[in-house]
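One structure is given below, represented as structure tokens, and several questions about it will come after.
Here the complex is missing a single protein chain, while all its other protein chains stay put.
Showing chain A:
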Amino acid sequence: MTTTTMDEEKLFAARLHAARSRPYLATALFALHTVESRRVPTMAVDRHWRCYVSPAFVDRTPVEELAGAWVHEVSHLLRDHHGRSDRFAAKHELTGPAERLRMNIAADLEINDDIFGDGLARPDGVVEPSMLSLSEGKLMEEYLREFRLGPCTDAFAWLDCGSGADGLDREWELGPDGAHGLSDEERDTVRFRVAQGINASPGTVPRAWKRWAEEAFHPPQPWRELLGAAVRSAVSSPGVGEDYTYGRPSRRSTSLPGVVMPSLRRRPPRVFVIVDTSASVSDAELGSAILEIAAIVRTTGGRRDLVSVLSCDAAAHVTQPLCRAEGIPLVGGGGTDLRAGFVKAVRGSHRPDVIVALTDGHTPWPDAKPSCRTVVGLFPRPSASPDENDPDYEPVLPPAWARVVGIG
């Protein structure tokens, strides 16, 4: 701890105030190790969770704004901006300090739109989405695609939140070998404890932090991959369209005279798609979900005619041209509730191997497990919050025997 000219009392009073106004961030705030530095314009963090503080900045800034700066800096670290910057830079082959400044600005935009207020004052001169004519509430990666350095960002050229924000090591930082840095694993446990704290008492936490806590250790996977994996595994698992048969001898029979060995026969899997389109699902999404399923069936040896699509009337206009183009027969309308669809699927002359239901989940489900594997693609319903008129209302969850993939 350096004690020469910096008003430490003020700095730490600000941290205490920040921890009191955002109790869920206290662990992370206290885990930061402060380093006095005259090279930073305000405050900056490195990827090893050190916080560099300019004494002049502490002097000229009111405690309330200083507390805002503490939360701002710790947000860079919690949201892994340095790692995300590195990944973004590698993916798009970006090099040079100018690009890193752009990442610093984008990271600041992601943070600044939701951390201030409620006890934390916005420090002077912080960058906000509206200053660059951008909309609020996006992620750093999204902002990075939306602006270039230019006259409108000139005002922020001084910004420097350190390598913790944009991944570019500075010469004035203590580096990986310096004292009091946190190891990867220590950073993960601190982030985990903060996320746990937020999940334990989500009532008072802003929405952006809740989303962060949910995704910090379980990043959402693209639904297309998940749906694809679920359908593929249902279609290609043993017992589906594949069995041992004595109808044709095994290729090994010649070497084993006297033994009749079965051979493995595969018949293409039959997939039945039930589409329930009462949800506000875009045509494109619905279409791509069906296309995806058709493509999977094809790669597993299926033929187009083995995919059947049963849909409600409302969706017929969406799915019909698509299915015609793809050569998928669209089986009748009707079926206002999914149970009817299931009954129809199982009763048909060709029993399907897999049923895929695309629905918003607001439907009664069959009481018993159907005789084939079931995958449910669940579209999000906009009114996720409890209904004020009917507080006891609970959506019917898909049954446990189905594999459920959230779509969108």
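One rule holds for everything that comes next: a contact is a pair of C-beta atoms (placed from the backbone, for glycine too) under 8 Å apart; a residue touches a chain by one contact, two chains touch by 3 or more; residues count from 1.
One rule holds in what follows: contacts and distances are computed from a predicted model.
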Listed names "Ion-translocating oxidoreductase complex subunit C", "AAA family ATPase", "Sugar ABC transporter permease YjfF" or "Two-component system, chemotaxis family, response regulator CheY", matching UniProt entry of the absent chain: "AAA family ATPase"
Contact partner of the left-out chain, one of A:59, A:169 or A:225: A:225
Which of A:119, A:175, A:202 or A:268 contacts the chain that the document leaves out: A:119
Residues in chain A touching the chain absent from view: 1, 8-10, 12-17, 19-21, 26-34, 63-64, 67, 90, 118-119, 121, 180, 182-186, 188-190, 192-193, 217-218, 220-221, 225-226, 228-230, 232-233, 236-238, 242, 252, 256-259, 261, 264, 296, 299-300, 403-406
